[in-house]
Structure formats: C-alpha cells, structure tokens
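Only one protein chain is missing; all other protein chains are in place.
A and B are the chain letters, set down in written order, and residue numbers restart from 1 in every chain.
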Amino acid sequence: MTQNNRLQGGLIDRSKKLRFTFDGKSYEGYQGDTLASALMANDVRLVGRSFKYHRPRGVLASGSEEPNALVELRSGNRQEPNTRATTIELFDGLEATSQNRWPSLAFDALSINDRFSPFLTAGFYYKTFMWPKAFWEKLYEPMIRKAAGLGRLSQEADPDIYDKGYLHCDVLVIGAGPSGLIAALTAARSGARVILADEDSQMGGRLLADCNRFEGVSNADWVAQTLGELASMDNVRLLTRTTVFGAYDHGIHGALERVSDHLAVPEAGKPRQILWRIYSKQSVLCAGATERPIAFENNDRPGIMLAGAMRAYANRWAVTPGKRVAIFTNNDEGHRAAQDLIQAGVKVVAVIDPRGDAPRIAECELLAGAQVTDAQGRLGLKSITVQMADGQTRPIEVGGLGVSGGWNPNVQLTCHQRGRPQWFEPLAAFIPPAEMPTGMVAAGAAAGNLTSFGAIASGTNAALAALDGLGIKACPVDLPKGEDNAISIMPFWHVPGKGRAWLDFQNDVTVKDVKLAEQEGFRSVEHLKRYTTLGMATDQGKTANVGALAVMAEVTGKSIPETGTTIFRPPYTPVAMGAWAGRSVGKEFKPTRLTPSHQWAEEQGAVFVEVGPWLRAQWFPKAGETHWRESVDREVLAVRSGVGVCDVTTLGKIDVQGADAAVFLNKIYCNGFAKLPVGKTRYGLMLREDGIAMDDGTAARLAEDNFVVTTTTANAVGVYRHMEFVHQCLFPDMDVQMISTTDAWAQYAIAGPKSRELLQKIVDDNIDISNEGFPFMACGEVTIANGIPARLFRISFSGELAYELAVPTRYGDALIRHLMEVGKPMGITPYGTEALGVLRIEKGHATGNELNGTTSAHNLGMGRMVSTKKDSIGSTLSAREALSDPDGLSLVGIQPVNNTEIVLAGGHVFDENAQHLPENDLGYVTSAAYSPNLSSSIGLALVKRGAQRLGETVHIVSPVDDSNIKATLVSAHFVDPEGERLRA
Amino acid sequence: MIINHPLLGPRDTSEFTYLGDASLINRPDWQSDTAAPEFHDYLYLRDNPAGTHRELWFHEQGDRSWLVVTRNTLTHEILATELARDVARKTGRGK
Partner (left out) sequence: MRDFVAKTAIGGTEPKQDVVGTLTFQEREDVALASVSARPGQEEALKTKLHSVCGIAAPDAGQWKKGETSSLHWLGPDQYLCEEAYTGPLELARRMATELDGIASVTDQSDVFTRIDMTGPGAIDLLQRLTVLDVEQMQAGAFNRSAIHHVGCLLRCNEAGADFSVYAPRSYAISVHHALIEVAKAL
C-alpha cells in the first residue's frame, strides 16, 4: 500500500524509508514517523478495540496521553503490551499487533458486548456477578478477564538490560516546549547546573506541531538555535526520550529515559531504559497541556481525533486521517488548527463551533452555534451529523474530524505531594495548586499560559524565580516576539442526546455512566472514579477526567470546583516493571558475599546455601554419595570422632576498644564481662530493651581495653547498629570505640577430638596450645605458617574439643588448603552449615530458630545469666512476670519414641491425651535434625514447664503434613551433657 | 527524602536506617524505685504525631552517626538535624 494520506512538508526524513508490519500486513513509513503517523499515512484508521465494549477505535491524540491506540509491540521475548502507537518511534522492521480482539481487528466476536451495552454500564461487575459466590473465581472472573482487557504479556523473560542512575542539578526543567527551552536557557546562562528533560524524541513541544509562532524566526529555527546553545554548555544536560514521571520529597524526581526503545534491539550491552533519580534544588514544570475532547454520540469512531493532534500530524509528520476533514471546537485554537490544515493541503470542509459568536479564523466554512450530534462509519469515520444554529441537521461527509474541547494544563506532577489543582475560569481548566511541591514552579501551558508569548515569558520568569531560590544572579535572555492572543473558550463538555457519548475512551466511560453513578449515589469524585473506572489504566484519564467531572457538576447542579478533582499519583506515564527492577534480576537480584574458602569449596564440589547475603558451603558431597543426608551424616560423625573444619568467617566481628570497653559490654550483654580476664573468651547473650533475646555470640578479651565481639551471621549489621545506638545515644561519654572487622579475618572452626593434634602442626613451633597452656575458652594471638599473625579461640559450637582460628582474609584460601593437607593423615573432613546445624542441635545450642524474637533468656534456659547486680539493656524488663514465668516456655530436647519417626520443626507439642486444640498447645519444635550419633531424629522445642517435664511423653503434631508422632521430652544436651569433651 | 547531615551536608535517606522517636535517648535509671513502670513507659508509650516529630536515624551507609532529625511527618519537611550524641549529652547522659 502507498502512503495515500501523506502530505507535503513535515519534520520527517523522506530519504529514510522504513518498513513495518501491523497485524501482519506490511507498510512503509519514514524516519521521524511514529507508528501512529505511519499508520495514518497508509490510511489505517482502525487500530484497536475498546476495553469493555470492544468498539472499533482509532488514534485520538499525538502524544503520551493516547487512550485508544494501544498495541503489542515487537514479538517473542521482547513483546510488550499496551504501548502507545502515538509515542512509538518507527524503526525498520517494527512489528505491531492490535489488542483485545478476536479473531481479527475488523471482525471482533466480542464486539457483541457493544450490543449488550445496556447491561454493561458502570458498576456492572458489582451488580451482575454477585451470586452464586462460588462462580466468581471459576467462571465470572476468568470470563471477564478474557473479554475485557488490554494486551498480553510475552510470558518470557525480558532479554534486555535496564539500568538505574542518579543525577544532580540546580534546576530541573521538565518539558522542552517553548517555556521549557527558555527556562533552561535562562537558568543555564546564569550558570546554574541544568537538566532539561522531555519525553519526546525531539525537543520543541508544541513548536513542532503548530504553525510558526514567533516573529521573524520559524519554530524550527528558534528551537534549533536554543537547543544548539544549550547543548554547547557544560552545565547543561539534555535528556530526550525521558519522562519525568514523579515529583518526590525534597526535589527528588523520578525519570525514565528510553535509551533504546526507538531501536529494533538495543545495541549490544546497552540498556533498553534507564530509571533516573534526579536530585534538583529547584524544578520548573513545563509539561504543557493536553487537549480534551467533546462528548457526542459515537464520538469514538476511528478518524475522530483531537484537533491539536490532527494539526500535529499535518505539521510535524505530514499526514492526515482523511482527505476531507472537519473541526469541532469550542475555542479559538481549534480554528487555528483548521487554518494550519488548510495550509498543509488538507480539505477542511467546515469548522463547527457551538459559540454563536465564533470568530472567523480559518479560510473555510464556519458553522457558528452548531454542534456535531452523531458520527457514522463503524470501522472508520464516513460522515458526521451537524445540528445547525437554526436547529436543522446537516450531514457532512468527512474522513476525519478534529475535536477541541479546550486544554488541560498538565498539572500531574504538582499533585504528587498532595497539592490540589485550582479551577481557572478563563481557561475552563485546572491549573497548578497554590501549594506546590518544594522548589517547583510551573510555567508555560502547564501553568495555564496557552499563548506562545505567554509561555516563553512565564518560562523565563519561572527560571528567574528558581535562580532567586538558589541565590544565583540571573542573566536575562531576550525573548522573541510572538503571538499573544488571549485564549477564548466557551465551556462545552458534551452534546445533549440519547446515545452513548464517550468521555473516557480507554475505560469505555460515557456521559450516561457518569449520570448513572450520580443516580446511585457515587457523587464524590473519588467514588465516581472507582465506580465507573474513569481515569484508570495506562492513560490515567489525561483526556477524560475534566470532562467527566464537568458532567458530574452539571447533573449535581454544582460548579466544577465544588465538585472537586482527583489528584494524581506517580507515575505520569507507565513505567515498566523491568525499569524498577534494574539489574536486580535473576542471579544478580542482590550482591553476594563470598567466604575466603569459597573458591576452594567450589573446587571440592560443595553445595552452597544462601545465608543472608552470604553463600556458604552447605555440605561437601563425596563421590558415590547420592543423598545429602549421606554427606551430612558423614561430616557430623567425622567431627565427633576425628576432626572437621568449617568456614565461620560469616559471623559478625566487631573490634571494641577503649578504657570503658568492658563496662560497655556489661551494658550490651545481660551477663557480666567486667571480670573476664585478658586471654579469655565468654559467651554473651544480648537482650532487647524489652527483655527478649536479640543475639548471642562471644566476646574475647585480647587486652584490658580490647575485645573482639562476635555476632550471628544474620544479625551482624543490626548488632553493630545497636551497639552504636547504646554508645552514641545512651552512654555518649563512655571511652569506647568500635569498628566492624567481619571482612578482616578468615575464620575456621576446627572441631573434634583430634583438633588439637592438627593445630599443633599448624601453629608455629613456639606456641603452647596444650590443655593447660591454652584451656577451654582461652584466646590469644598466635602465628602460623612461619610468622603469619593469627588469632586462636578455644570455643566450641559443636560440643567437641574445638578451636576457631583466624588469619587476615587474604590468607584464608591458603589456610584452608594448608589445614586440609596437614590434616589429611587424621582424616580431616570439611563440613558445611548443615552438619554445623546437626552438631549444635545435638549439643542443645540455641540459634536464630530459638532466638526468634519471641523468647526471653528464661525461655532459653539462660534466665540465671541475666545479672541483677548491674544494668544492661533489657535487664529491667526481662524481670517481668511473663518473661520469667517458671510455667512458661523452656528449651528442651525432643526424641521420638519410635526412632524411625521424624520430628519436624514447626510441629506443636501436646500432652498425650489432650485434644489438639490451641488451648492445649504446650509449645513448638524450633529445630530438628537427624542425629547420626543417636541414630534418631531429634529436635529442640520450647515447651511450657519443659524443664520440669523431662521424661514425659508428648505428641508432636504438625498440621503441615498432618503428622502426629509420639516423643519424649529430654535434656536439650543430647551429646556430652557434662561438657567433658570440650574441656578435654 | 534528603537529610541534611550536620557534618556531611545533604545526604539521601537511602543511606540511613530509621529507628523511631528520639525519646529513646531518655532511658530511665535502672536503680529508680519505679524502674519497671518507667522502662515500660519509655519503651511502649512513644508519640507518633502527625506533624513535628523528633526521630532517630542512623547513617549506616555513611559515617555511622546516629542523628536526631526533626521532621514534619505530614509534609516530610526536615526542620533540624543534630548528632544524637550531642543531644544525649545535653540531656545529661554520660557514662
């Protein structure tokens, strides 16, 4: 097909022909086209089906406000639904498909909905699908979802990269129309750091769409001159294809740059889009205005569009929806659009204006005091019916109708901090609120200055205000002389009539729906919106809201400002989820911390587990082991009988120094540290101020004024924060200094009866680590491997004779390899977090499962550790009755009576004969594992009066897998309850 | 939001973590005769005003200072920022 509707001129590059397909059919367009303009050039007016009634629809607008022309763009894993044909820049090979129709766009089976429209009015979901209740999920909802809707997702992973970024400036200018350009120029010449952002691929705004506006210089030349100067300045950043979609606190703005959307595929490695956060001290909103339609019967026919859009298509893209068109307007701008169209070579049959005194501006027939009452042509406009001033009706044959009901300033961003726009009678529109977001000024059409000169004058003034706010001396700019006719408009929202007249094209909301909402009591604007779905979905009612509000005002007999307005939330236009996610997808969802032995563990074929940000070895499968339990059981037995090694670097380490270091530890731990001798380590329990256990760990006293505090892996960050709180906020004069050293040391647990034998071969010759020389809980600085400084702690999580050995992290890899080599004759076995867990459950040591944010020291069997002789965080409130109740929960061991049965964590404990009801609940299993040493499943549980019940038989009931097993309450210390091994 | 750090100037809130009412600085004396109810009130009876509020923020991705930030919770306007340890000292806290 040839481009029948292409006119002369325009800002397109006719030397670059581009091929594209729509619904599988091939067309041609030019570089500079949008999909909408290229379709129009090829006389394709029908581009979509409406949301609810499946009405045939065409292009309504020429920008991001478009409600109708939504298409699926691209195919395969790049297929994107609900993209606006009016903003898609044409590229060679573009594929687009229409939406919400079956089997084809021209013949859509569900257009039957349109015939049933009396049943499908506002609120029909709520009324129709009430009963039977069970039908909703199985029948109604799937049916409605199939029938109503927008485009389809590809169901495949998005292959493109999305970046995020942060920009800073003095002045952010939002929109690069006449006011934005001059505001940016004023601010930039004065030396401010300026960012100018515009959603369009070309800057210029309406200057690209309208006839020449300034004296002595064409729009194009003025835009080029201004942009040229801005581009040459170091203090200016120009962002095209960038929508500032949200205004947040303190001058922070969200902006989406569509870096590669205009290309078939992004360049290799380059992002598709960048989500910018722009920090501005001042911002100037120059977002322009959006034209609104006038509602009349069948005003949604393909070929009926906004007059300003028709003008933009003719001037910028050199296309027209039809050879013969008419304009229906209630304001002077519609007449100017008609004149532009005539100059572009389009036959304008008539300008229809309901104003009896409409001015004669365009060189064509003027029907003053007339109204368009109906339109014909289901799949594309054929004719309109005009009611003349004298009441006669007259059919007019046209292929296109431009409608202008006035212009709404784009006030959206001024509402993002709850500002309420104000009604401005001369424009019959809302303008920005008196209370603007911090640092924001509006200018140009966005502020209600609809004339060209008014726009640039307000743009430069807004910049001057911003500069004043910044304390920068302004450097004024010369303004070109331009048209400055006051806008003349007569509010006219809808043509009276019985048929359906559309207000919101995207959501199929008609004048009747608004009247129905009023009848049914949904009169508040917020109710109206939710009842009729007015203003929802991708366009957020940009062309619809004010018209619907006016109809509501009319039927309630109130003024528009009395009726109110909905305010806007971000985003201004849709932002893809991919842009919000950025690079945080898949394996790169979050950064990963690796342990010093990671590379070595990978070589061993270890299985890894995520522990917070860390990746830790979970177990080390050996050849022939087919089930994880085989590996874990082997590792556990090796520790209990020989020697094992485990990377425990992930535990938090905090270096605490200062004359008051011990006093400080006395505050953060509930047990005492003041008397801990140098060279000794002690277990410490940290409480929250409410007496609930927060974390536990050890503190090793390396010197009188120096401790190393360890935390659990999970709480390392939180404990450090808490310690700084206690110091800075509660005890600011304590002589204590702390800093995290988690990453400084590679630390390995070396556990098992042969651990000393191994370590003796590791530490340098002169170091005594005999039981006498280095007893249980000793700590100290040693050297290994000929002088490498190391720290040795004789502490045990497994209950075996055990040590933890730390070296500067850069030697962590060398140390694990060295340990494995030296330990080989002793059968050294690396063990992972799974075996670590089994070992500590066998020993009855609490971890996060037990310190779960609900347990007191008393619950954990450590009530007596809470010193009453000193103040510590949580000590006062841990004495509360409920937290120290002897009948409360206490930590016990659980062992099934039949050792083939399995205890599951989360199971609840009941007396043997009790009914399994909440009131009989005795507690719950916190941790469970298979103990290869006991050849039985075992667990730890918090049980009411647990300590007094040892030996009793209970039931462990788990509703998760419907299990119920008989078990005995036993001591939590399954292995070596006397603690002889760790002192050996 | 942007918090004007008393030492480092304006910094993005993403660098901070929030704790709550700055009255947490006023920890009661554990040896008071009415220590238990005082600690109860200290911990559980905190204000959550719609308007001006003094709050504790920690500059975790920064200099690790605890700050007392006076913020209007309705408008997010930040009226003052101080180092928490200076505030604590002013209220008589020491060792």
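Keep in mind that, in the parts below, a residue touches a chain if its C-beta (ideal position, glycine included) is under 8 Å from a C-beta of that chain, and two chains touch if they have at least 3 such contacts.
These numbers come from a predicted model, not from an experiment.
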Shown chains that the omitted chain touches within the full complex: A, B
Residue of A:787, A:853, A:918 or A:951 touching the missing chain in the full complex: A:787
Among A:810, A:864, A:916 or A:966, exactly one should touch the missing chain; which is it? A:810
Where subunit B meets the chain that is not shown, the residues are 7-9, 12, 14-15, 60-65, 83, 85
Which positions on subunit A touch the chain that was left off? 161, 163-168, 193, 269-271, 274, 277, 279, 583-584, 588, 590-596, 599, 613-614, 649, 655, 657-659, 705-706, 733-735, 737, 739-745, 785-789, 807-815, 818
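Here, only the chains that are shown with their structure count from here on.
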Going by the contact rule set out above, which residues of subunit A touch subunit B in the complex? 249-252, 279, 417, 438, 660, 663, 689-690, 717, 721, 724-725, 728-734, 871, 875-877, 879-880
Under the definition above, what is the set of subunit B residues touching subunit A in their complex? 1-2, 12, 17, 19, 24-25, 27-28, 30-31, 35-36, 39-40, 42-43, 56, 58, 60, 64-66, 75-78, 83-85, 88-89, 93-95
